[in-house]
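Below you'll find the structure I mean.
The complex appears here without one of its protein chains, the remainder shown in place.
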Amino acid sequence: MSSSTAATTRASASRRDRVDVRATAIGLVAVGVVLVGVYLGSGGLRWFDAALAGYLVGVLLAVFATVYRYLVWLQRPPTACLNRRGWQAFRARGRRGRNAVGLVGEVGTNLLAQGFIRRRSTTRWAAHQLVFWGCLLAAAVTFPLTFGWVHFRSVGQDGSHYRAYLFGVGSGTFDATSVVGFTIFHLLNIAAVLVIAGVAVFLYRRLRDPGALAVERSGDFLALAGLFAVSITGMFLTASSMWLDGQYYSFLNNLHALTVILGLLYIPFGKLFHIFQRPANIGVHFYKSAGAEGPQQQCRRCGEPFASALQIGDLEAVLPQLGFDYGDGAGGNYQETCPRCRRNLVTLAQSARVGGFG
Amino acid sequence: MAELPVTEAELIDRFGPHLNVEPAGGWNAGIDFDREVETHCCFCGQQCGIKLKVKDDKVVGFEPWYDFPFNEGKLCPKGVKRYLQNESPDRLLDPMVRDPGAPGGFRAVSWDEALDRTVSEIQRIQQAYGKDAFALLSGVSLSNEKSYLIGKFARLGLQTANLDYNGRLCMVSAGAAGKRALGLDRAANPWSDIPLADVVMLVGCNVAECAPITTSYVWRARDRGAKLVVIDPRVTPIARTADLFLGVRPGTDSAVLGAMLHVIIENDWVDHEFVAAHTVGFDEVAQSVADHTPEWAAKLSGVPAERIVEAARLWGTSATGMLMHARGIEHHTKGVDNVTACINLGLATGKYGKPGCGVTTITGQGNGQGGREQGHKCDQLPGNRDITNPEHRAYIASVWQCAVDEIPGKGLTAQEIMNAIHDGEIKGLLSICFNPLVSLPETRFTEEALDRLEFYAAIDFFLSESAQHADVVLAGSLHEEDEGTATSSEGRVCKLNAAKAPPGNAWLDWEIVLDLARRLGRERYFPFRNTREMFDEMRVASHGGTADYYGITWEQIEAQHGVFWPCPEIGHPGTPRLFEGGRFYHPDGKAKFFPAPYRPSAEEVDDEYPIWLTTGRVISQYLSGTQTRRIGPLVEQYPEPLCEMHPRLAEQLGVVTGDVVRVTSRRGSMDLPARVVETIRPDTVFIPYHWPGRQAANQLTQRALDPISKIPEFKVSAVRIERTGEHREVHDKRVTTLHEERR
Partner (left out) sequence: MTVTSPLSAHLVSDQVFVIDQSRCIGCEACVQACEECGTHRGTSLIHLEFVDRTTSTQTAPQVCMHCQDPTCAEVCPADAIKQNEDGVVQSSLKPRCIGCSNCVLACPFGVPKYFALPDQMMKCDMCYDRSSAGLKPMCASVCPSQALWFGTPEEFAATRRGELLFEFRFGNQVVPTKVATVVDRADDGPLDVLGDPGGFRWQDDPFGLAGVV
């Protein structure tokens, strides 16, 4: 149905298939930085726990892949444009102070409190907050442990008192059986409970809602399954040591390590990559304010302003890079027609092609 | 003693209309449900099939019912949002009595108190002033069973002759003309005949907005190559793409239709064989249109003569054709004449009783077709029987097991009942499913009349504007809370199924009526335990009448998705197409031509009132709006009445869209925003009528009635218009902004 007009329809770009040398290099640098950090933070590997080496490998692979993908993503023309514009708007003269304050607010309300999700649905927001804070907590514990930045030593002979060390600097001792001690040793279990609760709410909502189920992508369930697997296998370890005298501990330990490493590897490729994309929303807010303060684009057909001239100009620049040509052949650009007029034009054009009923 | 118990504002605050905007539990509640109930939409005579979703005894949504053949899942916006009426916060949950000291002016009472009070007032009034001093006004949103029950209750329970129904404001002109000319009052064809027509002529029917699903049938005909002719004062959405549009001036339809017959006779496009074999009276009618030349009609109607000739040519020379009409030509003091003129066109060209041929009305009200057949019309007994015909009375008396004398005679029609109330002849009123304060002409008069009643009891599910004037309000049931049957515009008897029970202390309508009958000491005539028993008695009562339901069973309805009456014997498949083989329902089997020459409307424009006003409907509202003005998404679609006028008129008045104009007739005046459009005649304005009080278009209309059908002339009034100086933004949901913010 499109053979006769193939020349004017957009040709698919093939650039995505090539390995990006620059992104590879920066990814490797990032891996190097982590390694140096591990070496320095663990006192030249003195405090590094070799049992956790597998996790470290997982982290390094995830760091490389995440950085690589992030950079490739940032090179897509619309993303690059937004990235540039967002920072421009942020750094604009006379607005830096206001923007810096705004940034703090945005991070708080948008990225941490995630009010935009709450406005869609409170239960969805609650579930997301549970998973979000659970993951953050787990990361705050496991990454320093894996890197050897934090380690614990037994104090005294009865094995009940411990001292925690950060970069080799010791804290006060604490009793493992006290509330503080229990909490510290069970931080990961707390995180796991939060995550599992969040996953359960997500699953319950989705499985009850055929609409959500229909647009569900396999990746969505994979992410939930992964979060659940990491959390539950971690809790198995605790169960084994507390109630089963360490039975199956070794097997469970390997199982847990496997799920965590697979989970880490999944981050850059799957649904969880939105963790790194979402902050761009803040850039959008700066971009939109800058656009609102500047000149507005008037519709070529109805004359009404409908968007910032900044954004329409950017689209007119980006679209050709993507292989689209919305030029009207008379020096104008169709992108300067407002969406409502576009819909009306389609209807009018169609009416003219079914002229004369009967 | 029936004026408002408290201020209008207090009434609205307590009883609404408040808007129900979301399904029960909110949009985020998920769409799981316990069951789907196959039933019908209650918001017009087409009776579209719909499945209601029910969860925890609440109606929470709908699903298209693809298998129901009439609409195959299609619905208009009223049908889509129909489910929202059930969880309305305004739903009446208790019987109430008027009490100016109570919040909102009404106090909830026990059923015993409400019914005893009602019965004692009925008895007091009837003893003091005679049986007929207590009237019953009913409505055809009721099922066939309830219509039948109401008819019987009025005659044998209340023993009053004064029973009539709001179908009097709907298709009685078509009914009267049909009975007179064809011997039967029913749509001549199933809608499946429309796609078989070579020409579809829509006369005074705004199909796209008032019978929306019919649009798809018209398009199916056009897909086959049919021509579409539209006769209307406005370029309605269906008229927009018509092959031929006749922009007729309100009140001159019979001139145009007569001129078309004139042209058909002149060009000898008459089906002489059909006329000779199956009709009587053609020559007289031919004589009556001899002077109806297209040029003469053009002067009267404003329709160019050549378009009248072309319409006549299309109708006269097409092998098949469907002419459909509705309120546009029926709401006139010559409504019966207008319909007769249409019938004459059909008879003269032999377009009856054949595939793709027919002249038919599009009944508007939910059960407008069925309701009028079961005997709750002042002049009819069940089966479309004539209440003045001794044989008919005797048959019904035998079914009802009463003495013939116990059946009262012919009573007053709806508007005449209101006139008699105003005159003090009728002192008491029971109403059900009728909101005369919005739907009758001359609102001020109706309000005065209601205030003069000694006692008024209303059975209603919401407190309608009329029920606000009641002494006792009896909380009844919504459409989806009861089962029974309804008959669609096509004549298809459909099965209504209950999705849930009435909430709170509300009763099913028929339980209320039966209890009233019992308290009146007349229970021997009302032994019913359920609607099925009413249906079965109704079948017998209709047997042998023209509207014969005898052979119809609920099982057959469900098995074949509706049964077309007449269906005189068990096992009979029903009669989708009437008049096949040219057999009409008069004793001689022939149709009768009646002359219907043009005559002026009751009111004509003059220097003082120089502009024609015609009233009508919008797609998002139903009748007096008691139900649809409580459904948020429908109110949002068209929130207030607008006065449509042509730019030429607007320019003379110095008015632009959004300017508030004062429209004044000899009956009253109203202020409303103008909408300036080229889609209406320059000498005519249009106002939709669904709103009460100061927004009621019927403040302007008049009580002039058709001499035969007694339908009021809603479609023609003379008004004057001036600017008020106020300007309001005309809300139009169909204009969206770029960045929509809905929630």
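For the reader, a short list of remarks on this structure follows.
For reference, chains read A and B in written order, and residue numbers begin at 1 within each chain.
Note that a residue touches a chain if its C-beta (ideal position, glycine included) is under 8 Å from a C-beta of that chain, and two chains touch if they have at least 3 such contacts.
All values derive from a computational prediction rather than experimental measurement.
Remark: the absent chain touches shown chains A, B in the intact complex. When you scan B:A239, B:A475 or B:L578 for touch with the missing chain, the hit is B:A239.
In the complete complex, the hidden chain is touched by one of A:G94, A:G159, A:G172 or A:G355, namely A:G355. Of the listed positions B:D223, B:D283 or B:D588, the one in contact with the omitted chain in the full complex is B:D223. Chain A residues in contact with the hidden partner, per the touch definition given at the top, are 1-2, 4-5, 8-10, 12, 73, 76, 78-79, 81-83, 116-117, 119-120, 209-219, 271, 274, 277-278, 280-281, 283-284, 287-288, 307, 311-312, 315, 318-319, 322-329, 332-335, 338-355, 357.
Listed for chain B, the residues touching the missing chain in the whole complex are 22, 27-28, 31, 61-62, 64, 66, 73-77, 79-81, 208-209, 212-213, 215-216, 219-220, 222-223, 225, 235-242, 245, 247, 302-304, 307, 619-620, 633-634, 637, 646-648, 657, 675-679, 681-682, 732-736, 738-743.
As a convention for this text, only the chains that are shown with their structure count from here on.
Contacts from chain B toward chain A in the complex involve residues 28, 30-32, 222, 225-228, 241, 243, 735-736, 738.
Partner chain B is touched in their complex by these residues of chain A: 121, 123, 205, 208-211, 306-307, 338-340, 357-358.
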